[in-house]
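Shown here is a partial selection of chains from the complex, left in place.
Letters are used for the chains, namely A and B, taken in the order the chains are written, and counting of residues starts over at 1 for each.
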Amino acid sequence: MSAQTNTSGWSGIFRPLDWLLLAVPVSFALRYVSAWRNDTLLFIITGLAIIPLAGWMGRATEHLSARAGQGLGSLLNATFGNAAELIIALMALSKGLTGVVKASLTGSIIGNILLVLGASMLAGGMRFNRQTFNQTAARISATSLSLAAIGLIIPTVFHLASDRQPGGWTPQAEQSLSLAIAVVLFITYIFWLIFSLFTHKKLFTGAEAAGHAEEKDAAWSVTKAVTILLMATTLVAFMSEFLVGSVEAAREQLGLTEVFVGVIIVAVIGNAAEHSTAVMMALKNKTDLSLGIAIGSSLQIALFVAPVLVFASYLFGQPMTLEFTLPEIAAVALSVWIVTEISGDGECNWLEGVQLLSVYVILAILFFFLPEPAHVQSASDSLAPAAGSAFNPASETNSTAPIPAR
Amino acid sequence: MSAQTNTSGWSGIFRPLDWLLLAVPVSFALRYVSAWRNDTLLFIITGLAIIPLAGWMGRATEHLSARAGQGLGSLLNATFGNAAELIIALMALSKGLTGVVKASLTGSIIGNILLVLGASMLAGGMRFNRQTFNQTAARISATSLSLAAIGLIIPTVFHLASDRQPGGWTPQAEQSLSLAIAVVLFITYIFWLIFSLFTHKKLFTGAEAAGHAEEKDAAWSVTKAVTILLMATTLVAFMSEFLVGSVEAAREQLGLTEVFVGVIIVAVIGNAAEHSTAVMMALKNKTDLSLGIAIGSSLQIALFVAPVLVFASYLFGQPMTLEFTLPEIAAVALSVWIVTEISGDGECNWLEGVQLLSVYVILAILFFFLPEPAHVQSASDSLAPAAGSAFNPASETNSTAPIPAR
């Protein structure tokens, strides 16, 4: 998003990617005009439509933050930075698609710290021989990610271990354990906010200041910012509903598995706006900012969005656990491992960007080849979901919806 | 333990926690007076009694060390720092309770590097924005911990892998493998002592000097130190016998599993004295010392106490292996991973303390929800212990004691 000259009104605030906004009316048409109803096309069009809308939500949030002042503003940014992904996930959760939800959580986490960060380091590294960033800030962000990874590993460890006991594994125990861990992660996120926004703000200030300096638009009035935010949010909500409603038919026709769609496709869509910002910042040698965007976004997903989804699932009456599949756990753990190594010394180069992207490609290859989980395959046969096993958690609900819950 | 003015005799040497010593006679009463026999109460009272006794053992050891001179003294400290835990474990081992032994080994390791270190970093971090410590010393301690974690992981890898072979897994192979690994760990500990007490003493001297400076009591005479040490050790031995003898009944009534009691409760009791010292040192910005206490104690458990227990088990005629359950291995590996990250840059802050405590809470949640292993459940039915499986090692002995061996 290049700097723009200071203009008033609405005409000067459109960005390069915004032509994709044309996809919005097209998606409404595809959805409501029966003659044109085509799930695969609807899936693709709504996916494209979400990209600029997420960008607008982000910009509106930033303008509101600038108005709200440093502390509250950063808090706004930190909480609603992933609002688009949260909306998509809540929509899927309300339909009981916990499998897609977890897959997209995984995808957002690894997408941010591998794809976004890797592309940033590679882009910046092509221009600068060596880029540096605040080592302490990077290290403690990476440690928070490790903590999150631990929180996402333990529920499956519990399932594996208790499967072998006569008392066995019960869904209720798994849900209670997950809820307790979600609370711990959420509390840790609050402490993280206190640390990064208040007590040790200086470690991250480089990022903050640079971020605000990039906004060369005329500052939006509160009315303008709130209006745009509400409009964008509403449209994203509609797009999410269309997207989630068409995912089943679309992926079958495209020959992709539910897991691949969740981990790779949904995550890339949701992160596209941040992706371009992070790469731009790296090209301007503002590495603290690109690292902050990428790792900060992953942190928010793992320590804020995931717990919130667990809490929300209880409100929806269909408790979701934090039990992920083995490939998802391996993906998150290995990604966090690599990122911790790369960010630990406060400097980066183009090869480290290549390494992050290589890991992402390897994980994408894994998710591409994984066959469809049983409970999804049997959906069309209206069979009961397959019995729960450690790596293929069955329905966590009593729903008999045509789309099986996981 | 605040500094006390220099007084002679015995009157000035009591510390705040010492009122718990009243629990000692109470425990004797509960144990031997039939009318008052109450296992749950006995378990709690002896647990409380061990706390100040362990503190006295530590202080006596430190005074003897001061008398013995730098090298031999540090060696004394390094070897007998965990004498209380060693005694409790030997007591449990003699009764064939290898499950409790391994659980308490796990609990001591993770308790020191997560609970003690986390509380220290948090306490110190509330007072100081940033605390530093010798990076080289911290890193090589963390690497030794990783080596120990590897030594505790491999026996279970062996079991998993050989289960799938026709030749299969045999208890004898597991015991030989464990004994060989125990020897390697023990030898590594000796090299660690040579490194930290002789060839690279300077890296750790900060800790040593500070430790001795804290002792503002009048130096105890050798007679006084040895007497107190012997008395405290004898009492700890009795307390251990009561504790271990009442653990079964007590935990059933408290509704806790054997694993939870071993990993969380026994470990917290045994480490309480060190815990308060480490927190005090952090509050005085002597971070090298608190790190040295916490990580050094974990190292001693993993590289000295664990091998010694393996050797001792052969003397007792009931060889114990180093095969831990999956949750125990996950707990140790993940703890060592987090500590390595946090201590790698030579500085810490309050959030890193929170992160360590969060991991501890998550692991405690895991051990809280884990159901009772089969061999313990079936004890009261006098059934044969469940057949050995990789994550639930059955009896390693031929003992037909009412308390099943693991």
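The criterion applied here is as follows: a contact is a pair of C-beta atoms (placed from the backbone, for glycine too) under 8 Å apart; a residue touches a chain by one contact, two chains touch by 3 or more.
Quantities reported herein were computed from a predicted structural model and do not represent experimental measurements.
Novice: Counting all identical protein chains, and not just the 2 shown, how many does the complete complex contain?
Specialist: Taking the entire complex into account, the copy number is 3.
Here, only the chains that are shown with their structure count from here on.
Novice: Note the rotational component of the Cα superposition from chain A to chain B, reported as an angle of 0 to 180 degrees in steps of 5.
Specialist: Rounded to 5 degrees, the superposing rotation is 120 degrees.
Novice: Which integer distance in Å separates the CA centroid of chain A from that of chain B?
Specialist: Using C-alpha averages as centres, the distance is 40 Å.
Novice: Considering the complex alone, what residue numbers of chain A touch chain B?
Specialist: Result: residues 135-136, 139-140, 142-144, 146-147, 150-151, 153-154, 157-158, 160-162, 164-168, 173, 176-177, 180-181, 184-185, 187-188, 191-192, 195, 199-200, 340, 344 of chain A touch chain B.
Novice: Within the complex, which stretch of chain B touches chain A?
Specialist: Spelled out, the residues of chain B in touch with chain A are 129, 325-327, 330, 334, 337-338, 341-342, 344-345, 347, 349-352, 354-355, 358-359, 361-363, 365-366, 369-374, 377, 386, 389, 391-392.
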